[in-house]
Structures are given as structure tokens and as C-alpha cells.
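First the structure, which I've put down as C-alpha cells, then a few questions once you've had a look.
A single protein chain has been removed from this complex, and every other one stays in its place.
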Amino acid sequence: MTPEEGNAILKDYFAPWVQGLGLSVEEVGERHAVLRLPWSSELAREGGGMSGQALMAAADTATVIAIASARGGFVPMTTVQQSTSFQRAVMGVDVLVEVRITKLGRTLAFADVTLTADGSQEPAAHATTVYALLG
Amino acid sequence: MTPEEGNAILKDYFAPWVQGLGLSVEEVGERHAVLRLPWSSELAREGGGMSGQALMAAADTATVIAIASARGGFVPMTTVQQSTSFQRAVMGVDVLVEVRITKLGRTLAFADVTLTADGSQEPAAHATTVYALLG
Amino acid sequence: MTPEEGNAILKDYFAPWVQGLGLSVEEVGERHAVLRLPWSSELAREGGGMSGQALMAAADTATVIAIASARGGFVPMTTVQQSTSFQRAVMGVDVLVEVRITKLGRTLAFADVTLTADGSQEPAAHATTVYALLG
Partner (left out) sequence: MTPEEGNAILKDYFAPWVQGLGLSVEEVGERHAVLRLPWSSELAREGGGMSGQALMAAADTATVIAIASARGGFVPMTTVQQSTSFQRAVMGVDVLVEVRITKLGRTLAFADVTLTADGSQEPAAHATTVYALLG
């Protein structure tokens, strides 16, 4: 899969409201994907920080791209569980969303997602996701 | 606190993108809150189901309202952790988001959030949230 | 299923180290189970509180009993995900572990587990669990 194919999946399979995040695929591989969540004041809560809701949504969305990449294309799937912790505020910069597929089973996939403010070494948030693969 | 005060918090403190969910406060109490997430095709993914991203965002947002209600008004706070499981698809109906504060400490609050398709007895999704209270 | 049958499952299917918790089944039903985790200084960490490790292990174990009860007997299964939050210390009293099955699918089951010090109204800990059903 190419980043362009990843971007096509973002356009074809996600809710318009989720597309409002403005995510784009920077990199896809056999077991990973990197997406960029562009900074926007639309995503910022009072006080100026990127909203946790946007970070959770980005982690979930990026997992779909990574699983699609691992499977060689989009397959029907559904989120089973997502656990997210919030560690550092993000203000005024894009967020890089890096997903590693840690297990790609026949019916379940597991991923590890690190969200980092562009230019930072330390995570803004961290998520683990479990997906059911339906096809 | 009244539902109107809850709605004012939604308007004043949340990211414009989160406000795009169209959440409204139906009920607030000493240790709980109920919000309504109205059905919208903007929130639906390919296939027609409500997106998990919208459900996670609604759970997080509703927790803020419930904590504000428990504290008698908005206080600065930040999400520490949210764990969400997805149990049933929602298609074409509103979702009721019920939050119970299970612990309101001095610096940490814990909540239990059940998201149910309006008219259903069984949860669509379930979340637990941990917040740090900053004031 | 009866509590006695639940106790037999505890004896037959769990690791000896887990049996060291001393759990017993108090109640089982179509979609729920209640187990008792007896206070023991063996389970207490420095300072005298019940260890979080014991609470997590009790929540996991109790979910197996509740799923078995919902299915009418033990079936092979494996934990997919457990999220646990710790809200109040427990000192010197038993803990009641109440499990509600919130979704019993063909291949996945979801449960909500509340752990409460005997005599208290407020949770000591709260867990959500996801299981894969293998038979």
C-alpha cells in the first residue's frame, strides 16, 4: 500500500466529521503507519491545547490505516477497545501519529499508537487499540 | 448546576470540532450527567454506523459536564486516561451518554460512562475515564 | 449454573497461584456473578492495603465465572483486554467482586466489574474486560 492509497481510505470509509480532523498519511509499511494530524484552532479547547477527543479519534483512525496496510488493502473491521492516556499538552503544532501493529491475527488485531507533537521527543498521548477483523 | 449551565460549558470550553458533535445536556446531578448525542450522517462511517470516534469524544465530553456538576461549576481539568469498549453498532438513532462519577477526589476524579442507542436496553459502548482536577 | 459449580471451575481451570487468592463464588446468574475475595495479609502490600495485583486478578477470574454462568458451563476462552482503575484503598475487609456481562457475542464477550470493600457503598476498583470465546 502507498500513502496515497491510505489517503483514499481516509476519504472513502470515515465519517465526514472524522475527516474534519484533516489527517493525512505520511508513511505506511508492513506493520506500521504514520499519520499527521495538522494543528488547527478548530481542534483546540479553551486554553489553547489540542483536544483529547481529537487525539483519541486520530489514534483510532490511524490504526485502521495501519491494519489496512498490513493486510494489503482495506478490510471490514471494527474497534473493540481503545485505551488512551494523555501525558503532555500540545499547543500550536501538528501531531504525528505512529502506529505499530503488534499482533495481526485472523480475527483480532492489536496496535500500539504513540502521538507526539512534531519536533518533540516525548509522547503527548499513547493509545492501545484492539480491532475485530470481519473479512 | 442546571442542564442550561451544562450547555453553556459545552459552548465555552470545548473545541469547535467537538461542538460539531451536537451534544446537549439532558440531566445533571450531584454525581451524574446524561447527554444526548444526536444522530447525524456526519458522524456515520462507511456502512452507516455511528463512528467510534464520535462515541469516544462524547464520553470524554460528558465526563467534564458530570465533574463540573459534581463540583458545582466548571473547574480546570484534564483527561488522564480513557478506556472505551465498543459492543453494539448504532444506526440512525441518537445515543444517550450517561456518566456516573464513582470517585471525586481532591486531585483525581473517576467516572463510568455508558453509551446506549436511544430506546435500547443494552450498551453500544462503555467507557471509564480518569481526570486530573487542576483547581 | 450454581455457586458450587462456579467453585468447581475455580478449582479446575485456574493457576494454583490464582487459587491462592481464596476466591469463592457467592452468586451466579444469567448475566452476572458475585465472588468474594477474602481479606488476607498475604494479599496486602506494605502499608496494609489490599494489593492492586490481587484486585486485577480477582476481576479477571470473576469474569470467567460470569461468562461460564451465562453460557451454562465452562467454555474455552481467553482474556483479550482488561482495563482497571483503582479508586479507594481496602484495609482489613473482604472485597466483593460483582461482574455484569454487558455483551455476550458469538466470539467476544464484554463485562463490567465493580470491586467493593464489604460494607462499603463505593467502589475500591472498577474493571472492564473483553474475552475471546473459543468454543
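By written order: A, B and C. Residues from 1 in each chain.
The rule is short, and it goes like this: a contact is a pair of C-beta atoms (placed from the backbone, for glycine too) under 8 Å apart; a residue touches a chain by one contact, two chains touch by 3 or more.
Computed from a prediction, not measured in an experiment: that's the story for all the values here.
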item	value
Among the chains presented, those that the missing one touches	A, B, C
Among C:7, C:24 or C:51, the residue in touch with the chain that has been omitted	C:51
Contacts of subunit B with the absent chain, listed as residue ranges	80-81, 83, 107-108, 130, 132
Residue ranges of subunit A at the interface with the undisplayed chain	81, 83, 85, 87-88, 102-103, 110, 112, 122-123, 126, 128, 130
Contact set of subunit C toward the excluded chain (per top definition)	12-18, 20-21, 40-47, 51-54, 56-57, 60-61, 76, 78-86, 89
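The rule is short, and it goes like this: only the chains that are shown with their structure count from here on.
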item	value
Mean-CA-position distance for subunit C and subunit B (Å)	27
Whole-Å gap separating subunit A and subunit B, where each centre is the average of the chain's CA atoms	21
Rounded Å distance, subunit A centre to subunit C centre (Cα mean)	33
For subunit B, residues that touch 2 or more chains besides their own	81, 83, 85
